[in-house]
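In this view, the complex is presented without one of its protein chains, the others remaining in place.
Presenting chain A:
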């Protein structure tokens, strides 16, 4: 079996939880309502959520049995270093999105690209400078001159 049972167990549990929240709260509250001759507005979304729930629950149960049979623990915390390595890119992009929300992307992009290159271990200054400036200059040329929509 190529799948890790523990991964399957937890992902199945997560998807099942989301689908329960969808079925019991989100779809009934925000799924829309009104009289329909054909399909009620919530029907297809509810069917999708039930499909998710059934499959995710089955996946979790099967993985749970496999884990118990093999005598492996249900919980295995990832190392902090590994967890951080997976998390920081999201935080970096999120911080950058917050920045882009306030300043034009064209001006902030060289800093974003350059900083990311430095974080990833690039130390040749000419590579950092060229890689940072050329895409931003390209975006400037595209938006300000070709599309004429102004600096984004």
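Just so it is clear, a residue touches a chain if its C-beta (ideal position, glycine included) is under 8 Å from a C-beta of that chain, and two chains touch if they have at least 3 such contacts; residues count from 1.
Definition applied: contacts and distances are computed from a predicted model.
Enquirer: Would you mind picking the UniProt name of the chain not drawn here, from "Urease accessory protein UreD", "Tryptophan synthase alpha chain", "ABC-type sugar transport system, permease component" or "Tricarboxylate transporter family protein"?
Expert: "Tricarboxylate transporter family protein"
Enquirer: Touching the absent chain: which residues on chain A qualify?
Expert: 1-3, 7-8, 11-12, 15, 19, 22, 26-27, 30-39, 41-42, 44-45, 47-52, 55-56, 58-59, 62, 66, 69-70, 85-86, 89-90, 93-94, 96-97, 100-101, 105, 109, 112-113, 116-117, 120-122, 127, 131, 135-136, 139, 142-143, 147, 149, 152
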